[in-house]
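Remarks on the structure that follows.
One protein chain is absent from this view; the other protein chains keep their places.
For reference, chains read A, B, C and D in written order, and residue numbers begin at 1 within each chain.
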Amino acid sequence: MFPRPIQQTSPAAQTLYKVAVPVALILWLLPLLGVALTSVRPASDLAQGNYFGWPSSVAFSNYAEVFTKSPIAGYMLNSFKVTIPTVIGAVALSCMTGFALAVYRFRSNLLVFFMFVAGNFVPFQILMVPVRDLTLNLGMYNTWYGLALFHIAFQTGFCTLFMRNFIKALPFELIEAARVEGVSEWRIFWFVVLPLMRPAIAALSVLIFTFIWNDFFWATVLTTSAETQPITAGLSSLNGQWIAQWHLVSAGSILAALPPVLMFFLMQRHFIAGLTLGAVK
Amino acid sequence: QEKRTLTYNADYDPIPLAAMEALIADFEAANPDIDVVLNNFDHEGYKTAIRNFLTADAPDLANWYAGNRMAPFVNAGQFMDVSDVWEANGLSDSLASAKASMTIDGKQWGIPYTYYQWGIYYNRDAYAAAGVDLPADGMTYDQFVANCEKFAAAGIDCLTTGTKALWPGAGIFDYMSLRTNGYEWHMDLTAGKVEWTDQKVRDVFAQWARIQPFITKNHAAIDWQDAAALLVQGKAANYVMGNFAVGVFKEGGMTNDNLGFMVFPEITPGIPRAEEAPTDTIHIPAGAKNVDDAKKFLAFMASPEAQTKWNAAQGQLPVNKNASVNTEDPFLVAGFQMLSTAEGGIAQFFDRDAPAEMAKAGMEGFQEFMVKPENLDAILERLEKVRQRVYQ
Amino acid sequence: MTAFWKANQRKLAPWLFLAPGLLMFAVYVIGPIFESMWISLYDWDGLGEARWIGTANYVELFDDDAFYTSLKNNVIWLVLYMLAVPAGLLIAIFLNQTITGIRIYKSLFFFPFVISQVVVGLMFSWFYAPDFGLFYKLIEVFTGQGIAILAEDRFVTYGIIAAGLWPQIAYVMILYLTGLNNVAPDQVEAARLDGAKGWRMLWYVILPQLRPATFIAVVVTVIGALRSFDLVSIMTDGGPFGSSRVLSFYMYEQALSEYGYRMGYGAAIAVVLFAIMMVFISGFIWKMWRDETER
Amino acid sequence: MSGVTLDRVTKRFGEAQVIHGVDLTIEHGEFCVFVGPSGCGKSTLLRMVAGLEETSDGTIRIGARDVTQVDPSERGVAMVFQTYALYPHMTVAENMGFGLKMTGHPKTEIDRKVAEAARILRLDSLLARKPKALSGGQRQRVAIGRAIVRGPEVFLFDEPLSNLDAELRVEMRVEIARLHKEIGATMIYVTHDQVEAMTLADKIVVLRSGRVEQVGRPLDLYRDPDNRFVAGFIGSPSMNFLEGTVEKAGRVLVPGLASSIDTGAALPGAGAQVVAGIRPQNLRLVEGATHRVEMTEALGGVSFVHLTGPGGEKIVVEARGDVLAEGGTMTGLAFDDADALFFAADEAGRRLR
Partner (left out) sequence: MSGVTLDRVTKRFGEAQVIHGVDLTIEHGEFCVFVGPSGCGKSTLLRMVAGLEETSDGTIRIGARDVTQVDPSERGVAMVFQTYALYPHMTVAENMGFGLKMTGHPKTEIDRKVAEAARILRLDSLLARKPKALSGGQRQRVAIGRAIVRGPEVFLFDEPLSNLDAELRVEMRVEIARLHKEIGATMIYVTHDQVEAMTLADKIVVLRSGRVEQVGRPLDLYRDPDNRFVAGFIGSPSMNFLEGTVEKAGRVLVPGLASSIDTGAALPGAGAQVVAGIRPQNLRLVEGATHRVEMTEALGGVSFVHLTGPGGEKIVVEARGDVLAEGGTMTGLAFDDADALFFAADEAGRRLR
């Protein structure tokens, strides 16, 4: 283990370390703490220039105000409408593509695989104009499903990389054993491989959830109105309206950050496994 | 009874939004078979959104602006010719002052329903705090600059603005230009007929440079509302702004007693005074589904009653000459007075008079100039390059 | 039919499994890449007819100051973003202990990565805000004169990069924490017997083993740097006077923003960005290809 | 009748040819073991029989049926993998019944067959467990059970015991022998392990580099190898090989053994080089001073004495008991001439009989 376990050092060093970690954490999260604090600061504090002191009172009313005076609830709902189908769609598609690329030897296997991988790293600006056009022509511009459809397609690249590597790491004998037993390919996928992919599916789901929830670029490109915009784009336009009302901006920010943060905390193990398995393999 | 819906995409801030909702209520009361659905957008976002919804998902009505700003949509066939509405309601007469800016190829493409003056808003308390005399009519630019030095001594920003969104800087430029070289020249400039490296352009910036040091330092980092707060708090004394800002000032706690308005001071003596008054308009997109009712709504919005009511609530000036101005509001009265005596002419605004690309480059240049006046040569050369491409 | 299926099942199966995903990907990703290259040869405002102008967009690009500003900023992004790699490593090493509650600490350190860049941008805007922002105040305390980072063309890009580094460091940290977890304990022990300690242990024994993690960290950091759009858009909108633009933002600005709508020109910028990215993508693919064929 | 017949079977991976025209007949009910050095193609050959690798050339018949192009599922074979390849998400019973379920057998029949297999393998009490909750040996039994349930004509095993520890290996080896006796199906078994090969096989096939070196009953291979490779490969410790010269017909001078050997083998002409082979078990230490003792490894019951011959030849002698010949002392060497085998001195090392 590196570095040398702190337990093996002097008691003084151990104490120092135990103090240093929380202090470092507070410094690290300073922007977040500041915003969290501001989100419960009454507007009057800000007006009086009390930006950093202890809030004169805890104003959860800021949150109430955000909900009642802005369409943030609608934005969040839109985010869910885009995110959940995307998670389901991308994971479903990539289970199949990943299976195909991991299990079968065929000539263009690596080519197709690298195409997915390369597509996944493309700067998405290059897709912007054509995708916007395509969505317009399909009549799905400014709808949640237009956005979700694109996300599904684009995330399939990353998910395929992830799933393929995951399946590749499964013992291939499982598939051979099933083949010898006379199981058809689709049933091998469904009964043998899919049940084993549960951890990967969980990991990818949380990961994609966060990615899509936090997407801003495509939200601005493919949606325009409060009825369809997800929270990121919504927050950006609310920011244009809440000039100098930092308590509202903060409350809105915290609200926008909440679902992925919760997701992360609930599914932490899967989340990290997802990040690193997909990446480091 | 089945109601016909009329969708209307707009970009109102809260105050005008309330006013428009009230007007819509009136309209619906008068036309019980019509249901107006108002989609309100963030003001900045709207400018992007309109491109998309016009082609993809056109509403029946859409807000926009007069002048060059509507040309791309008209040329691309996205706005509907509404000359018939003008004809039928005699608008050529009642909206005469805006007819020119609504006309392309001899047809009218929308209905103007409001405009508002620009000028300098100031905080009387700040003047008092710095011991500076309140501005009087006929004040010259030299005097204004001299005042600025006094404000600087008192630790007050003489002139404030917030250029994070770029356009507030253009207001200052327009006045510098209109006051230095006059309306005709300014219109030539925005029409691309003058080189940006021209000496006369340099003259404009030379004048601007005189007050540049007294402009709020961090203007590039803040929005115009932030700057308004500075004025409200007395940290700044003057603000070149449109009349819509009055609402914000008052919301911040200012009253008619300490908020003042003045005409932008004279720079080159003898030039006919021109002013700036952007006009807001409503259009029918080419893809509108309910054109008949949309035209009804346009006629309604052109009516003196509607314009009176909306502008009274919003604190702006109606375009319909038969509408009345709220005489309770000293700023409107002053504005009305100022505009009606502007013998030089009335400009729309830099980003409405100049084509989009030129406007963007120009406003960036203005912002840069206000931060780094020493970069002027580079800025002008850049703008000239853009001019040559845009107007070719 | 069934006979045919039986005989060719294993040949056809992969393509059937691939079909939906491949179709979606081709329509939404692969096709558009080429379409963009095509569009970049046109003058098109997105409303009317597109006009073929050949390479004129590129010619213009090479005489466009804003393009060079964006390019320069992109390079700065790339270089400074790389700081996330050593910084993430340091934090990972700092946290790679087993004291009570360390799991919570690790996840809290990871927090910034989970948060949307929009929110991160807003947080840092608040952090940098002139007159009352914490950062502004700190500078004021130390130098007597606050600096509005986001209004200073000299500093603005660095200010945004700092905001971007925050979540990126968290990401790299997680990669390294996992990497450290997988460091072969026997090699560490062998090195301890060999007398390697501290920095020398890190340099000679640990870092070489962390190479896969480092590789991925570099890849995601490069991609993150080149894709940077959200923060620029939220924090400055490219300002002041365009000095914080990056290619990805400039492209959007030209193609879709209020004063833009030059689809062809925007596409040309995107193509340049793509070309730059392609250098890295090719490197990545090359390495993957080597790994794949080695086995 | 379900013997397996390979006829000029060939396998190429791209350019590389790894199986070179193997001919082989395995009788119905026979237990056939493939042995050979690592990489010689044992697994490949087995997988070709299973249908998991395509056959590049030649014919594979099971019983009378040509199965060369037949899908694995229809060959009537079952395979047990070194890694067990149990489906981790299914219980033991589900694992065993999976193949039948997928091929649409009714549930009652599946249950019956699974119960029967579980009885044979004494897995009854484990049927509801997941593989994770089983020991290595139990997993291996389940893997075998899965093969049994389908009632195949041919069982294929690829090093089924090599992941088990020494003790369990012995136990499972006995189990497999019992199973073969009980169900009497044809079995093909790949292993690295001398003991497994010798004790389980009816027939051992020695492979080298994709070619069959010799086929035969275990003790036949031990006693009567066809060539030097087989002689060296079968038996532990390995046979000692020493250079010799033909003195005259029926007599070979072997300097390394410090003696001449009389033999009935068909030798080449006098003066020709041959290789003499003699197993460590067949050598005895006697009084004398022809060989130097390098080292003695005493294992208790048996000792291996490492000698150097007059010309520096390395020779191992297996001695009973814990004979302690001190390193450095000189000794003599005795053996029965009949125990010596002779091989051609060339690369192929053909046995001289």
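Details
Note that in this section a residue touches a chain if its C-beta (ideal position, glycine included) is under 8 Å from a C-beta of that chain, and two chains touch if they have at least 3 such contacts.
These numbers were taken from a predicted model, which means no experiment stands behind them.
Considering the intact complex, the chain excluded from display touches C, D. Within the complete assembly, C:205 is the residue of C:205, C:218 or C:256 that touches the hidden chain. Mapped onto subunit C, the footprint of the missing chain covers residues 184, 186-187, 189-197, 200, 204-205, 208-209, 211.
Residues of subunit D that touch the chain left out of view are 38, 174, 177, 192, 194-195, 198-199, 218-219, 222-223, 234-237, 279-281, 295, 297-302, 306, 318, 320-322, 324.
Throughout what follows, only the chains that are shown with their structure count from here on.
Note: the chain lying farthest from subunit D is B, by mean C-alpha position.
The centroid of the Cα atoms in subunit B and the matching centroid in subunit C are 39 Å apart. A straight line joining the Cα centres of subunit A and subunit D is 55 Å long.
Touching two or more other chains at once are residues 44, 48, 55 of subunit B.
In subunit C, 9, 129, 256 are the positions where the chain touches two or more neighbouring chains simultaneously.
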